[in-house]
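Quick notes on the structure that follows.
In this view, the complex is presented without one of its protein chains, the others remaining in place.
Note that the chains are named A, B and C in the order they appear, and that numbering of residues resets to 1 at the start of each chain.
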Amino acid sequence: MKELRLAIVGHRFMGRAHSNAWNQVSKFFDPAVKPVMQVACGRDEEALRAFAERWGWAGIETDWRRVLERDDIDAIDIATPTHLHAEIAIAAAEAGKHVFCEKPFANTLAEGEAMLAAAEKAGVVHYLNHNYRRCPAVLLAKRLIDEGEIGEVYHWRGAYQQSWLVNPQHPLDWKLRKATAAAGPLWDLGSHAVDLAHFLVGDFAEIECRGKQFVAERPLAEDHTATGEVEVECAALITGEFQNGALASIETTRYATGRRNRHTFEIYGRKGALAWDMEDMNRLQFYSGKDPADRLGFRDILVTESVHDYVGSWWPSGHIIGYEHAFVHAAIDFLDACANGGTVEPDFRDGVRSLKVLEAAAASMETGRRVRLA
Amino acid sequence: MKELRLAIVGHRFMGRAHSNAWNQVSKFFDPAVKPVMQVACGRDEEALRAFAERWGWAGIETDWRRVLERDDIDAIDIATPTHLHAEIAIAAAEAGKHVFCEKPFANTLAEGEAMLAAAEKAGVVHYLNHNYRRCPAVLLAKRLIDEGEIGEVYHWRGAYQQSWLVNPQHPLDWKLRKATAAAGPLWDLGSHAVDLAHFLVGDFAEIECRGKQFVAERPLAEDHTATGEVEVECAALITGEFQNGALASIETTRYATGRRNRHTFEIYGRKGALAWDMEDMNRLQFYSGKDPADRLGFRDILVTESVHDYVGSWWPSGHIIGYEHAFVHAAIDFLDACANGGTVEPDFRDGVRSLKVLEAAAASMETGRRVRLA
Amino acid sequence: MKELRLAIVGHRFMGRAHSNAWNQVSKFFDPAVKPVMQVACGRDEEALRAFAERWGWAGIETDWRRVLERDDIDAIDIATPTHLHAEIAIAAAEAGKHVFCEKPFANTLAEGEAMLAAAEKAGVVHYLNHNYRRCPAVLLAKRLIDEGEIGEVYHWRGAYQQSWLVNPQHPLDWKLRKATAAAGPLWDLGSHAVDLAHFLVGDFAEIECRGKQFVAERPLAEDHTATGEVEVECAALITGEFQNGALASIETTRYATGRRNRHTFEIYGRKGALAWDMEDMNRLQFYSGKDPADRLGFRDILVTESVHDYVGSWWPSGHIIGYEHAFVHAAIDFLDACANGGTVEPDFRDGVRSLKVLEAAAASMETGRRVRLA
Partner (left out) sequence: MKELRLAIVGHRFMGRAHSNAWNQVSKFFDPAVKPVMQVACGRDEEALRAFAERWGWAGIETDWRRVLERDDIDAIDIATPTHLHAEIAIAAAEAGKHVFCEKPFANTLAEGEAMLAAAEKAGVVHYLNHNYRRCPAVLLAKRLIDEGEIGEVYHWRGAYQQSWLVNPQHPLDWKLRKATAAAGPLWDLGSHAVDLAHFLVGDFAEIECRGKQFVAERPLAEDHTATGEVEVECAALITGEFQNGALASIETTRYATGRRNRHTFEIYGRKGALAWDMEDMNRLQFYSGKDPADRLGFRDILVTESVHDYVGSWWPSGHIIGYEHAFVHAAIDFLDACANGGTVEPDFRDGVRSLKVLEAAAASMETGRRVRLA
């Protein structure tokens, strides 16, 4: 079997999640090419070496440009903070490497468009890791929508709620600075929510957004005795309308006490309805208006059957999967696309599509005005 | 014991719900005055007579002005469509009658202000029937907030979702015409949601609102072979900020397939969080940040204990109450206020307060711009 | 319209619940005869007088025998402790009065059989108030079973869990003495559970039962400084088999900390499954094996539609009802049966049927052996 030789850039949270995916994919699935974990790249050599050893990366590099020069690398997995995505991805594409890129796609739409242009020009496979698309329950939602079980959509009611900033001692890390993160939950969480809305409902026609800073100063990560200014919003509320006429609401926050990673949507259509929550990711709630009048109700579907996407490759019915499994599902599809010269969604086109919405939201947050998207 | 002689205007859904409350209140509670169901008023004499007999109203009148002239009436219960509230309430106050008024308060802020002025000038008791304030679970939410268990509030995430308009054959009734209903779910459902937000969080500083008409034409109620234009929005999304800095979102719709009467809120604060849903009205979800780190979680509180407000007067612990019971809770407080010369919340001041928000929302829905409230 | 003149014996918890039903039934339903609340009977004259006045009983009597002699009484509502049921019910039947009898039916099977014989001989209407049969969600369960949606039943898994005895200071009241209550939760709660099992699955073939006394001594109700012996079991677990081959388990306890009045069942059949919980009584969980393989799941049915039994007479869709409403549903059916010379289920036959099971369980609890019932 052919191999796909991978390099990863980044070795923190996403470095681990991606490495796990490359390890697991050939165990539970049968990719058309075998992923070879060739090299891990980062700047902290000691930490990097430990990371590579633990996760099975054959070698290390401390300069990603050096990685791109190597002939024994077929694809680059970008698992760095957002502001580094564009430069690496563009260079990787130009070097003819396929690109597996963590989200949020980029800090600006301009960056994102350049990334897309470079990837398309190079003809490489480009994938943007909105992992939630590959939760089996989300894929079942998609299937039900595509089969017409929901009908004309009236409402998308979404929220991505975390709570880690409720603690006032949480330091001013890179996620709270504009230069590295572009924005607060709007980028970090909103990019996921917008991508799911795109996936399940379609494109936005117009939006407005309201942001808020609850806490303006935080201890410095470098020096806890000093404080610095939080540069991004603490929460952002988007409302708007899709091109197909459905209404949208998306609430993103890091101040939802009691919610740890609650990414939820409700979809209401003329024929049926759906609801999902990442904290209970193996289940989908489905209401069918076709049921008899005396037995209408949301079905609580445990999405762990062999007839569901991906999940049958893991364990028997009723045995749930966890957070990291969707990364493995992405890995199998990325590998297959690389092997077959195909594409894999979401890709950089989807990244650009989402950045248009996020930039519009950011603009609305500033001006207080509605922004048309189409 | 003293008596309070009541007249009711209106004998449909709310006429029944109010009549039931006047019947039940002396059975389960001990009001300071005994309600006497003196007269029911309406225009359809035959239906009215049947209604009066069924519910125990001693007599009938077909002209509410005639009711106000009677000396044997101490209070007027207004259970009519919204557009009739102002005229009746003002005249009732001028006639020195206490007023128990169904929601939505009025079609316009101007009407509402006139109602308040009249009631205050007359010195009568005035009550606006936002019944959800008197669900024991909502009162427990209020108690927890007042005791500081939630702390500084970051988020109010509310929704009032119904689905009765998903059926395209639902006729163009009075709730879909501007003259009688002022607006669609914004008034009907939004008034409830805004009132609860006022009750639990406080006043709004600024809002924006987006409305939508999914279905523009419907069969006429009078003639199903003809159609007419739906004059009000089908759904309305409000976002905004409270004066205390908390963010707000309120989603109101009659197109949420699968939701019959889901009135829900989530409140996230620095110290805790709350969640409630009218379809499960006997329960309150409460998250306390004071719990030990390994056992944090939303408590599912069955609010049926004798230590909870009102509910101990019904049945033993664990025996739930239903929709109509909150009306009985309103009745007891209204009666006590009438007996003691006191006040009862929410009252016409709260009605004016909510109409300011609703009119701002309606304006924003038109213009697409944010509206400042304070 | 004809009248049915009622007398009630008992004026505590059940006296209130029954009186409420007689009051409410003509408001929300249209019984074939009008209930007239003629006389309330009890031994504590002062409390009785207050009760009668509050609930609308026209007169009082302090001796139930005197009530039975009166010509202006058509039916007797027995709302006393269990040990008094037999004597009153038999005398009432012999006096030609219809009988509405609270559960548990009787302290012994012999008593119950005598009650049934008397009622049948007299040709009066006899009703045993297992109110849970008339929860709309339970009736929907029955409908689904009767329509074949569940198929051959494999399992009944039931429990009736309360927690009021967890408090060691709870006094030794009549429910903890053999003479007045016959048994502990086996009679009090088990009678409900067995009745529902009869209603939904059928008759038992064989059972075994294990009881337990967690707390043997309690403060006397009369004198808190002294203690007395608890004479009944604290919890009782029944397992067994139905005549149709289904397995049964029924757990009854007053020591289920955190459960206030959780009466729950799960039914698993070849084609479908059902689950219900009294603490969430407006909902029924229904799983249909006929659903497509990728969208199987328990439907969460909010049983508040006009197509559901009884509930459409209360409020619009989505407006839940509470504990006491099932009593009103019993009242309408009892009145109709009295008017039409019909019957109403469950009746004394069902009482005898359940007592056979309960006595068998009590015997098994003593001997530790299985007991055959058929």
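The rule we apply is simple: a residue touches a chain if its C-beta (ideal position, glycine included) is under 8 Å from a C-beta of that chain, and two chains touch if they have at least 3 such contacts.
Note that the structure is predicted; figures quoted are calculated from it, not measured.
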### Touching residue (missing chain; options A:Trp55, A:Tyr127, A:Phe214 or A:Phe242)
A:Trp55
### Message
So one chain is hidden, and I want to know which residue out of A:Glu231, A:Asp280, A:Asp294 or A:Glu345 touches that hidden chain in the complete assembly.
### Response
A:Asp280
### Message
I'm checking contacts with the chain that's been left out. Which of A:Arg65, A:Lys178 or A:His319 qualifies?
### Response
A:His319
### Query
In terms of residues, what is the contact footprint of the unshown chain on subunit C?
152, 154-155, 157, 159, 161, 163, 166, 208, 210, 212, 214, 234-235, 237, 239-241, 245, 247, 249, 251, 253, 255-259, 266, 268-273, 287, 289, 296-298, 368-370
### Task
With the missing chain put back, which residues of subunit B would touch it? List them for me.
140, 143-144, 286, 291, 293-302, 305, 307-308
### Query
Mind pulling the subunit A residues that touch the left-out chain?
13, 17, 19-20, 23, 26-27, 54-55, 162, 164, 259-262, 279-282, 302, 304-305, 314-325
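One rule holds for everything that comes next: only the chains that are shown with their structure count from here on.
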### Identity of the chain that, by mean CA position, is farthest from subunit A
C
### Message
Per-chain Cα mean versus the mean over all protein Cα atoms: which chain has them closest together?
### Response
B
### Message
Taking the mean of the C-alpha atoms as each chain's centre, how many Å separate subunit A from subunit B?
### Response
41
### Task
Please work out the Cα centroid separation of subunit B and subunit C, and write it as a whole number of Å.
36
### Query
Could you state the distance in Å from the CA-based centre of subunit A to that of subunit C?
54
#### Entry: subunit A residues counted as touching two or more neighbouring chains
296-298
